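A single protein chain has been removed from this complex, and every other one stays in its place.
What follows is chain A.
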Amino acid sequence: MDDFQSGDETSFVVDEVSSIIKEAIESAIGGNAYQHSKVNQWTTSVVEQTLSQLTKLGKPFKYIVTCVIMQKNGAGLHTASSCFWDNSSDGTCTVRWENKTMYCIVSAFGLAI
């Protein structure tokens, strides 16, 4: 019996998740300019890609991913979230991304099972 054995990694690792999200955003909307007809497709593809990569990590977590894409128009946007969960095992990660024509905000929440 090894006393100092570290248990398996069942806590939300923020860096890993944030890099996954960034990758998904880059590949889905990378160099594109805002196009009204395509936004729907973009939001769903960003979210689905993020979710599939997160599930591939194989951790015992339930995931919620939210993506907001907004055209740049000088308008303001505020988002807030509050959560009721177990601080030691659950976590959240939010990534803000922008280019010349739009803003993209992706939040990922992970809840341990």
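The rule is short, and it goes like this: a contact is a pair of C-beta atoms (placed from the backbone, for glycine too) under 8 Å apart; a residue touches a chain by one contact, two chains touch by 3 or more; residues count from 1.
The rule is simple: contacts and distances are computed from a predicted model.
Colleague: So one subunit is absent here. Using its UniProt record, which name fits best from "Dynein light chain Tctex-type 2", "LLGL scribble cell polarity complex component 2", "ER membrane protein complex subunit 2" or "AP-3 complex subunit delta-1"?
Modeller: "Dynein light chain Tctex-type 2"
Colleague: Give me the chain A residues in contact with the hidden chain, please.
Modeller: Counting over the whole complex, chain A touches the hidden chain at residues 1-4, 6-7, 10, 34, 36, 39-40, 42-44, 46-48, 51, 54-55, 62-86, 90, 107, 109, 111-113.
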